[in-house]
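Shown here: the complex without one of its protein chains, the others still in place.
Presenting chain A:
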């Protein structure tokens, strides 16, 4: 999918340029684009190093675990199929915590383990269980409190208030998460009805 988009962007760009005679601008854009990307990544390094460093301190000191215990009651309600003391629940909670803290890369391995455990609960069938879909809904809605990368990019482009979008992002992510859960419940109810009828 990404491949097609990438090829489309480049292909459509070059074809359009041929028609309206902007070939020079396009070849310049190639180099500035590449240069911008590298500059941007170097700008990201400072924020990423600092934030992930601090988060690692929080993880080692057990502060993140404290946070996880606060989330537990919510998670137990969201995933009624999973016994509260099952390892799957633990992985789900770690995944949620990492996502909330803007540690996307740390969240992924936890998420994969969570899905594997949920598959065991689901008798190892190769179809998605109810909990898995709920878990996907949560993850794709991207519930996060601190969008690290976005703040870093904004700093890089000289924003006067790089973090000012955090409030808006939290509200928006709250809305999309709530919607995801509602839609998820809706599909679940529809599935069970179909099953009975």
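We take it that a contact is a pair of C-beta atoms (placed from the backbone, for glycine too) under 8 Å apart; a residue touches a chain by one contact, two chains touch by 3 or more; residues count from 1.
Rule of thumb we're sticking to: contacts and distances are computed from a predicted model.
K.L.:
Tell me the UniProt name of the left-out chain, picking from "FAD:protein FMN transferase", "Spore maturation protein B", "Maltose/maltodextrin transport system permease protein MalG" or "Peptide ABC transporter".
P.N.:
"Spore maturation protein B"
K.L.:
Across the whole complex, list the residues on chain A that are touched by the chain not included here.
P.N.:
Here the touching residues of chain A are 1-2, 5-6, 9-10, 12-17, 20, 22, 25-26, 28-30, 32-34, 36-38, 40-42, 44-45, 47-63, 99, 104-105, 108, 111-112, 115-116, 118-119, 126-128, 132-133, 135-137, 139-142, 144, 147, 149-151, 153-154, 157-162, 164-173, 175-177, 179-180, 183-184, 187, 191.
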